[in-house]
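Can you keep this structure in mind? I'll have questions shortly.
One chain of protein is taken out of this complex; the other chains stay put.
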Amino acid sequence: MSAGGILPLSLRGMGYAVGGTALLSDVTLDIPAGRRLIVMGPNGAGKSLFLRLCHGLIDPTSGTRKWATGAARPRAQAMVFQRPVLLRRTVAANIDYPLGLAGLARAERAAKVAQTLDRFGLRDMTDQPARLLSGGQQQRLALARAWAMDPEILFLDEPTSALDPSATRIIEEMVAQFADEGITIVMTTHNLGQARRLAQDVAFLHRGRLIEHRPADQFFAGPQTPEAQAFLAGDLVW
Amino acid sequence: MTHTSRFLLSAASGLALIAALPASAEEVITVASTTSTENSGLFGHILPLFQSETGIEVRVIAQGTGQALETGRRGDADVVFVHARAQEEAFVAEGYGVQRFDVMYNDFVIVGPSDDPAGLANAADAPAAMAAIAGAQAPFASRGDDSGTHSAEKRLWAAAGVEPGGAWYLSTGSGMGATLNTAAQVPAYALTDRGTWLSFQNRGPLTISFEGDPVLFNPYGIILVNPERHPHVKAEAGQAFIDWIVSEAGQNAIASYQVGGEQLFFPNAQ
Partner (left out) sequence: MDGPFATAITLIATADSALVQIIGLSLRVTLSAVVIACAVGLPLGAALALARFRGRGAVIVLFNALMGLPPVVAGLLVYLLLSRSGPLGSLALLFTPTAMIIAQTVLILPIVVSLTRSVVEDLWGEYREQLTSLGASRWRAVPTLLWDGRVSLLTGVLAGFGRASAEVGAVLIVGGNIAGHTRTMTTAITLETSRGNLGLAVALGLILMALTLSLNAVAWGAGQWAKGRLG
């Protein structure tokens, strides 16, 4: 996934302000291929905003966001939201939809949809209305849909915060598998246990600033900033 | 994207629906006439006779006389067939119509509550009857729509020397039938042509209160819209209709139309 790929993603002094209020300031960070980066921080620290800026849903108001290919918003990326937005159509049609947007030929799409359904155990639900699935099943479908898009990098915004523990475990397993296949993961979470299980690197945001960015083992062993120490100790309310 | 194509398909079939509107092969003329003629059922009686003789289909738009003349003036009809002599003559004089032909007449009657609160039964003539209504301030329902009937009513008020107005004078601003419906409800007096009255079903307490004065005669005229003014006018077919209606065949057809055993229209073509 390295040669000719869209990664690394280079952020230089990236910031975002609305009406003069800075919501995110001066983030400088490289996201290399093949890593699992967990973005942590208290509520309102700017984690979701950070993901949206990286993914290109919004553009920074200051600084730069550059992909290795130079494309403004490369296709080989996907995002899974806290509450997945599934289209009012069948499970299979939901997987097919972004493939159609990407301009894949009909036969190619059908093959990819079938492959995705089989791989994620969604075969029995092929023709079920996606909106009528349970929360856990909907999130599974959202991840499967993201996977079908062949992303090099996958952004996940609190993907399990609305799910029960068993559904959470399934989603974590899926994320780990994606990472094993070489998909770069950038994910926000509130769940410290989940962060410890999945993270290779941690980026810690506080009040719209990136104040720590280190390998996960070092971060969890001894955070350098008092804010991160307080956060890990559970003193910071989110 | 099957949804998009499905959507486009339904849109296209909708347009096809319009395109498929039938275009009549046979000759069709449009006649602007009055609600009283249409409501009396006369056209339903005579038009099939004309069509079977000539193959020309007549489409009748029933409007008030004022509106029917306006339709002719705008060129939206080929023939006007109305009953307001002065306005018809003006229509021809202004160059909108070719020539006016007498066709038939019926007569107006004054209808009112059967207990006759204004005492019309004793009136000597029509203006006296109108004066009696005004004098008693008995409710009177007027068309108020510049129709032929309304024009006739205004002439009668003028002859009676009355300027109608006040709470008893109800201007409905609508057609003959609607005005009669109102009169039946109030109840009120109203001026109506006999044809509409005879075929009118919802009379309630109304009955004929006054009739028979020659000033109540109501002549109908027929005029071809001037093709010099409106070149698209179907002059030949329109003239054929006019020729037929003033011919013996047309005049007999008019005379033979009856409602409840009564003849409604009296042919008077010269």
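Think of it as A and B in the order they're written, each chain with its own count starting at 1.
To be clear about the criterion, a contact is a pair of C-beta atoms (placed from the backbone, for glycine too) under 8 Å apart; a residue touches a chain by one contact, two chains touch by 3 or more.
Source: prediction; values computed, not measured.
Touch, as defined at the top, links the missing chain to these shown chains in the whole complex: A, B. From the set B:97, B:127 or B:175, the residue in touch with the chain omitted from the display is B:175, counting the whole complex.
From the set A:44, A:63 or A:98, the residue in touch with the chain omitted from the display is A:98, counting the whole complex.
Touch with the chain omitted from the figure is made, among A:6, A:79, A:92 or A:117, by A:79.
The missing chain, though absent from the display, is touched by one residue of A:42, A:63 or A:129; that residue is A:129.
Mapped onto chain A, the interface with the missing chain covers residues 52, 55, 57, 75, 78-79, 81, 84-90, 97-98, 101-102, 129-132, 145, 149.
By the touch rule set out above, chain B reaches the unshown chain at residues 1, 3-4, 7, 10-11, 13-15, 17-18, 21, 30, 35, 38-39, 43-44, 59-62, 73-76, 175-178, 180-181, 184, 196, 199-203, 230, 232.
Quick note on the criterion: only the chains that are shown with their structure count from here on.
Computed centre separation for the pair chain A/chain B is 77 angstrom, with centres defined by C-alpha atoms.
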